[in-house]
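With one protein chain removed, the remaining protein chains of the complex are shown where they sit.
We call the chains A and B, going by the order they appear; numbering starts again at 1 in every chain.
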Amino acid sequence: MDDLYAFLIGPALWVAFIVFLGGLCLRVAFLYGLSKDRDKVIYNHADMSWGVRSIFHWLIPWGSVSMRNQPVFTLMFFLFHICLFAVPLFLLAHNMMWQEAFGISLPSMSDGTADILTIVFLVSFVFLLARRMVRPEVRILTTAWDYTLLLLTGIPFVTGFLAYHQVGDYKTLLILHILFAELLLIVIPFSKLAHIILFFFSRAFIGFEFGGRRGARTW
Amino acid sequence: MGGGGLMRYARLGFAALAFFLMMPFAFSQDAVMIMNHKELDPHQRPLVRFTHEQHAAKMDCVQCHHDYDEYLNNKGGEGGVCSDCHVQSPMDGKLSLLEAFHGQCKGCHEVMQREGKPNTPVTCGECHILRK
Partner (left out) sequence: MNDVLEKPVDTHKIREILNANDGARIKTWLSICSRCGLCAESCFFYLTNNRDPRFSPAYKFKSTLAEMYRRKGNVDRDFLRKCYDIIWGECTTCRRCSMYCPFGIDIATMISTARTVCQSQGVVPDGLERTSVNYRETGNQMGMSTDDFLDTCSWMEEETGEELTGLTIPIDKKGAKYMYCLNAREPMYYPQDIGMAAKIFTVAEEDWTMSSTGWEATNLAMYAGDRALAGQVVKNMYEKAVELGVQNIAITECGHAFRSAAFEGPYFAGYAGGKPPVAVVHSVQLFYEYLRDGRIKIDPDKMLTEPVTYQDPCNVSRNGGLWEEGRKLTAFLAKDFREMTPNREHNHCCGGGGGFIPMGPEFKKRRMISGRLKADQIRATGAKIVIAPCHNCYDQINDLNKEYNLGVKVLSFKEIICETMIVPDKFKPVEGDDEE
């Protein structure tokens, strides 16, 4: 188990980060090259002001008509995404490891705050999962892979939370925590989760297309 | 075989004597130290119970009770505690108290783990153990 732990926070972590960042960069570079050839409509009508506003309005809660029409979903959706980013990035223990390994780290939050955000995350996670199963228009679209990806985002939180509170076998939970978080990082560039970066491109395009060409707001 | 019984008592008594004689020696230092430094308040994790005696038996005191000269030679400290020199934030080229603790404990443990010594704590929860 010690060996496994050492592997997971050593070589496996490097692989995960490289695949995550490299994969996303390659995917964007590939799509960029392809777009130059086949999607001239993007560049013919590029309009940064509309592109930026198209992105911005969907980055703020209830910033679009669509989100205002579904206020509860929007709340949960934002809590989910905010916590999904904030907890791993600003967790003290994670940053301590950055600090020890590279001498630099991000600011961190207190463990109490992280605990609350984790619970908030899990609530929104359960909401999104339940919505996926209950709402017919979402269920009909949902595949096993969609459930897998959703669970994959939730597992690191559950295992991390249990390990922190030392419920269950600590070492096993910690190893599962790291393992699934690394799996998640590796899967992101090759799945719909690549929307963490592609969101900006697809939103910018629709901003050009509706706003730049026609003055219509897409929010 | 009545003499056999007597011998048994004598041996027990000797062992008891030896035990009591050794006592003050064994308790000359704290067996376990609770690392509760005000500088680190509020503590984010459960306090570490450092088995000082166990560690003292296995390594040179100066490895932790260190003092470096300008050429980074360890002259050896005089039994002071970490927080005598290491304070809340890094100062005069000295690590912060938190970095000093983690570097000293975890750094050493990681080396031991690489050398294949079993049950060496390196993860957060293995030192910061929650007492329920």
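Definition applied: a contact is a pair of C-beta atoms (placed from the backbone, for glycine too) under 8 Å apart; a residue touches a chain by one contact, two chains touch by 3 or more.
All figures in this text were calculated on a predicted structure; none of them were measured in a lab.
Student: Relative to the complete complex, which of the depicted chains are touched by the chain excluded from display?
Tutor: Checking the complete complex, the chain left out touches A.
Student: Looking beyond the chains shown, say which of A:62, A:98, A:127 or A:210 touches the absent one.
Tutor: Of the candidates A:62, A:98, A:127 or A:210, A:210 is in touch with the missing chain.
Student: Pick out which of A:6, A:42 or A:183 touches the chain that's been left out of the picture.
Tutor: In the complete complex, the chain left out is touched by residue A:42.
Student: Tell me where the left-out chain touches chain A, residue by residue.
Tutor: Counting over the whole complex, chain A touches the hidden chain at residues 31-32, 34-35, 37-42, 44-45, 54, 58, 64-66, 69-70, 73, 77, 132, 135-143, 146, 191-192, 194-195, 198-199, 201-203, 205-207, 209-210, 213-219.
Throughout what follows, only the chains that are shown with their structure count from here on.
Student: Residues of chain B touching chain A in their complex?
Tutor: 42, 44-45, 99, 102-103, 106, 113-114, 118, 120, 122-126, 129-130
Student: Would you tell me which residues of chain A are touching chain B in their complex?
Tutor: These residues of chain A touch chain B: 2, 5-6, 92-93, 96, 99-100, 110-112, 163-166, 170-171, 174.
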